[in-house]
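Omission of a single protein chain aside, the complex is shown with its protein chains in their original locations.
Labels A, B and C are assigned to the chains in the order they are written; within every chain, residues are numbered from 1.
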Amino acid sequence: MHLELGDNQYGKAETRLVRVDRAGEAHRVTDLTVTTTLAGDLAATHLTGDNSGVLPTDTQKNTVYAFARDGVGQVEAFALRLARHFVGSAPTITRARVAVEQHLWDRNPANGHSFVRAAGTRTATAVSAEGGEWVLSGVTDLTVLNTTGSEFHGFHRDRFTTLAETTDRVLATAVTARWRHRDTERTDWKTAFSGARQRLLTAFADTHSLSLQQTLHAMGTQVLEGDEHLAEIRLSLPNKHHFLVDLSPFELDNPGEVFYAADRPYGLIEGTVLRDDAPDPGLAWW
Amino acid sequence: MHLELGDNQYGKAETRLVRVDRAGEAHRVTDLTVTTTLAGDLAATHLTGDNSGVLPTDTQKNTVYAFARDGVGQVEAFALRLARHFVGSAPTITRARVAVEQHLWDRNPANGHSFVRAAGTRTATAVSAEGGEWVLSGVTDLTVLNTTGSEFHGFHRDRFTTLAETTDRVLATAVTARWRHRDTERTDWKTAFSGARQRLLTAFADTHSLSLQQTLHAMGTQVLEGDEHLAEIRLSLPNKHHFLVDLSPFELDNPGEVFYAADRPYGLIEGTVLRDDAPDPGLAWW
Amino acid sequence: MHLELGDNQYGKAETRLVRVDRAGEAHRVTDLTVTTTLAGDLAATHLTGDNSGVLPTDTQKNTVYAFARDGVGQVEAFALRLARHFVGSAPTITRARVAVEQHLWDRNPANGHSFVRAAGTRTATAVSAEGGEWVLSGVTDLTVLNTTGSEFHGFHRDRFTTLAETTDRVLATAVTARWRHRDTERTDWKTAFSGARQRLLTAFADTHSLSLQQTLHAMGTQVLEGDEHLAEIRLSLPNKHHFLVDLSPFELDNPGEVFYAADRPYGLIEGTVLRDDAPDPGLAWW
Partner (left out) sequence: MHLELGDNQYGKAETRLVRVDRAGEAHRVTDLTVTTTLAGDLAATHLTGDNSGVLPTDTQKNTVYAFARDGVGQVEAFALRLARHFVGSAPTITRARVAVEQHLWDRNPANGHSFVRAAGTRTATAVSAEGGEWVLSGVTDLTVLNTTGSEFHGFHRDRFTTLAETTDRVLATAVTARWRHRDTERTDWKTAFSGARQRLLTAFADTHSLSLQQTLHAMGTQVLEGDEHLAEIRLSLPNKHHFLVDLSPFELDNPGEVFYAADRPYGLIEGTVLRDDAPDPGLAWW
């Protein structure tokens, strides 16, 4: 028996980059948190501390800033441009992943150079490797709530089940979703993102829900149906429980009006929708 | 020498209340975190564990939920209604403070019962005591950024000063502000809040800033000037530093385009603007 | 009517400083988060953006690092040394507060240069002004739990009270406490801190508690009784509720064994113990 080095990777996490575009009458702000991850033949640094094949994480950070000098554009394109660069940046590096979170800002209508932070985060991940390249787009922290149109009943019961069935509950979640593009050739990243985000919101709102799984499936389905260049979507939906408060000790009824919003524990529903002709995911979800 | 019991208070922190109003075609959601604090003659429980004068914090939580049954309305009114109730709720209790954070939701236009979480938080604090009552309104986590129109120079220098002077920088902050109403009689809490929030945003955007202190003062001044029923405003503005990245090692210039957004440390600028005829604050800021 | 500039202050928050002492066989690590706050006649920068009286927050950060070059020593002494320096650092500055959080490390016994992060945080705050100077010491995030020896009953009941009385509960809290020294002359900061922390722990453990207020009072009393150079202590104790889980639906009893540890809401108990001959607090708690 002996020991082996298994899978490994390294990179720079959470580089905070704000890009200001000053061309045009109104400025634009692109506010990103960028995480780069590299992999390849890195046995030497692990086994003997020989770093000749290691592109320092500090260099990766510098590269993010330097590439921003030429403009960021859409986050998918920026991530892809960086990922391609890192493959081969040292002879050992055969795979690179660049994950971007874009923090959103609204314009302050007062002038062309003032902004107000908006809720929700847009995400993009690009992977480049010798065998191909892949792009994911997504959202995180997109928190939504329906005050009606949600039921939960008919579930399996066992000795430990106490949950009451309900035909009308509050349904709330903070959407994290990532969708995989068929290829990396498209150039309409902006409208593709807006469309997908809009379809997530509409599907959440308009699905009469018998379970959060059903809502998840409807959201995923509508995103894919709306954009033929998407191959797959993965969603992670925490069930942000809203419990009706029992006001009967105070001789008050509570017809679906007063709720306690719980933090923990929470249900966590995760699922995937994909096309039957979706190309192989390869390293897309690395 | 002997030891004395000094100032003390107790309450229930961070009760999470979501109120759904179902009257009318479109539902309304009021999403609150409520903290109640009581004070008075509480020596007995401290000294001997005699709790006969203690209204349990669990009861305070119940009261928040029970009061919500009649509707929440504007958060200032809800806080005030609760604070008044708690004074005298036990014979020992002579002072109460109710602090509310309102988490904001936008409507999802898809229908009348779906909502999307918005950025920023509205706050309200009411204090009731034997000597009077006071209401504060405010915002927190209102994050804003100007890409130009901000300078910082001419500052005092000493042995430890290395900061370069600048005539054009990015200025960003997360506004926490609370403003004190002259009295608790007003009923236009909603429009008063909207107006103050709007003036904060406009003042931030339109002030050509020579220091964050100057911006703070302009923001406070405009809020008070726009609403004669306000007596005082206190602002706390973290300077969310955006440092221009030095790209010269890569033979690139950086004409105000690529920034590193730092987390810590950060400047913290705090100040007050008030009317010279402002009524005594009493326990407003307790 | 006109508007006035009221109370104001500014500074650098959360400067992260790690000091390594390499003299001696075993190294020592001092790991601090330092927040500096200055006040004085700062009207000019607020009203006109004239910064000639402003010592930049960047300079304050530099000063923290430069002062650490001479060694940090005990955090109270370091805070005081910095606070004294800042008063008069610009002609406008007449008051300074330096608040330090010390993150604690245990030695790794493997050698003299390896450390493991410990729980809890030591704090110190020094204020220097023209009228005097003051030092507070303290702890935060000191989380403690008793599995028995805590009761809560005999409390005031009203229409909204549903809480059951108990003669045996789990009592848990995360202690934040700050104690004020009679003067700034003492030099035994280290043993004074260790003694106070130990007395907090012992008083929490050994007080048979009829209310968290009674425990708070016992903790404060024992800290002051154990050190005649302390004038006052202020404690803030969140009641980290542990609710007995009702297992009866599963035909199981639960004799004080299985608990749900809740996050929110939580009780919050705050109180002060002081000597009747305590010197005036002045700006100690600014």
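As a working rule, a residue touches a chain if its C-beta (ideal position, glycine included) is under 8 Å from a C-beta of that chain, and two chains touch if they have at least 3 such contacts.
Fair warning: this is a prediction, and the values are worked out from it, not measured in the lab.
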Listed residues A:A13, A:A118, A:L244 or A:L283, member touching the removed chain: A:A13
Sole residue of C:L17, C:A218 or C:A284 that reaches the chain not shown, by the stated touch rule: C:L17
Hidden partner chain, residues of chain A it touches: 1-16, 35, 37, 42, 45-59, 61-63, 66, 89-92, 151-158, 160-163, 209-211, 213-214, 216-217, 220-221, 224-225, 232, 234, 238-239, 264-277
Touch residues of chain C, complete complex, unshown partner: 16-22, 27, 29, 31, 62, 65-66, 68-69, 105, 108, 110-111, 113-120, 142-149, 170, 174, 201-202, 204-206, 242, 245, 247, 249-250, 252-263
Residues from chain B at the interface with the omitted partner, ascending: 159-160, 162, 249-250, 263-264
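In the analysis below, only the chains that are shown with their structure count from here on.
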Whole-Å gap separating chain A and chain B, where each centre is the average of the chain's CA atoms: 31
Chain C, residues touching no fewer than two other chains: 160, 162, 264
